[in-house]
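The other protein chains are all here in position, but one chain of the complex has been omitted.
Chains: A and B, in written order; residue numbering restarts at 1 for each.
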Amino acid sequence: MSKEEYNPRILGFLCNWCCYAAADSAGVSRYQYPPNLRTIRVMCTGRVDPSFVIRGFVEGAAGIFTGG
Amino acid sequence: MAKAKNKKAGTVMVVGGGIAGVQTALDLTDLGYYVYLVEKSAAVGGVMAQLDKTFPTNDCSL
Partner (left out) sequence: MVEAGRSPNIEIITNAELKSLKGSPGKFSAKININPRYINADDCTACGLCTTYCPRHLVDEYNENLSLTRPIHIDYAQAVPATYYIDPKECLHLQHDTCQICVPVCQSKAIDFSQAPQDRELNVGAVVLSPGFGRIEDETMAKYSYGIHPDVVTSFEFERLSNPSGPFKGEVLCLSDQRHPKSIAFIQCVGSRDLNCDNGYCSSVCCMYAIKEAMVAKEHDPEVDITVYYMDIRTQGKDFDAAKTRAEGMGIKFVRSRVADVMPWENQLRLTYSTMEGEHKFVPHDMVVLSVGLDSPASAKDLAEVSKIDLNTYDFCKTSSFKPLATSRKGVFVAGAFQGPKDIPESVTQSSGAAGEIAGLLKKDRGKGVVVKKYPKEIVVSPEDEIRIGVFVCHCGINISSVVDVNKVSEYSGTMDGVSYYAESLYSCSQDAQKVLKEKIKEHNLNRVVIAACSPRTHEPLFQETLKDAGLNRSLFEMVNIRDQCSWVHANEPDQATDKSMDLVRMAVAKAKLIQPLPEQTVPVTAKAMVIGGGVAGMTAALNLSDQGFGCYLIEKGPQLGGNLNKVNTTLFGEDTSKFLKDITAKVKKDKNIEVITNAELTQTNGFVGNFSSIVTTTKGKKSEELTVDHGVMIVATGGKEHKPEEVLGNKIKYSDNIVTQLELEEKLAGKGKSRAPKSTVMIQCAGSRGDDLKYCSKNCCNHAIKNALKIKSIDNKSQVVVLYRDIRTYGFAEDAYREAREKGVIFVPYKMDEKPAIKSKGKKTEVTYFDPILQEEMTLTPDLVALSVGVVPEDTDHLSKLLKIPVTADNFFLEAHVKLRPVELPVDGVFVCGLAHSPKPIDEVIVQAQAAAGKAAIPLVKGYVSVDPIVSNINKEECIGCSLCANLCPYQAIQMLKVDGKRKAETITASCKACGICASHCPTFAISMGGFTNEQITSQISAFGKVEEVEEV
């Protein structure tokens, strides 16, 4: 892969009951999506403290995804 | 296969290890009974184990 290509690192917070489950079924159905996402499972997106988002950006995330 | 000494009271025999038999066995153990699951083939699971997805949720069927 060329260095110039935009290759952002995205941090995701996924709700165990919905978005994490959906990501699992995307796998079961073999849907393909770009491999840029790194995820953290939480029991509910209600757990996501605003400071987590800020910290994610500090750690170099190009974007933060919350799915719930 | 470890052969438990044949028990008498509080046991149930389930003949057929497809989804119906496996579910019956699991529920019976939860209700306080010991189960012999008698299956004619080499593994339990029956037809359900052959299915990839089930409707309408398209879950993996295992």
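As a working rule, a contact is a pair of C-beta atoms (placed from the backbone, for glycine too) under 8 Å apart; a residue touches a chain by one contact, two chains touch by 3 or more.
Keep in mind that this is a model prediction, so the values were computed, not measured.
Participant: Since one chain has been left out of the picture, which residues of subunit A touch it in the full complex?
Facilitator: Residue positions of subunit A that touch the missing chain: 1, 9, 11, 16, 20-21, 23-28, 30-33, 35, 37-44, 46-50, 52, 55-56, 58-61.
Participant: I need the residue numbers on subunit B that touch the omitted chain, in ascending order.
Facilitator: Counting only subunit B, the missing chain is touched by 1-2, 4, 6-57, 59, 61-62.
Simple rule for what comes next: only the chains that are shown with their structure count from here on.
Participant: Starting from the mean Cα coordinates of subunit A and subunit B, work out the distance between those two points in Å.
Facilitator: Taking the average C-alpha coordinate of subunit A and of subunit B, the gap between them is 38 Å.
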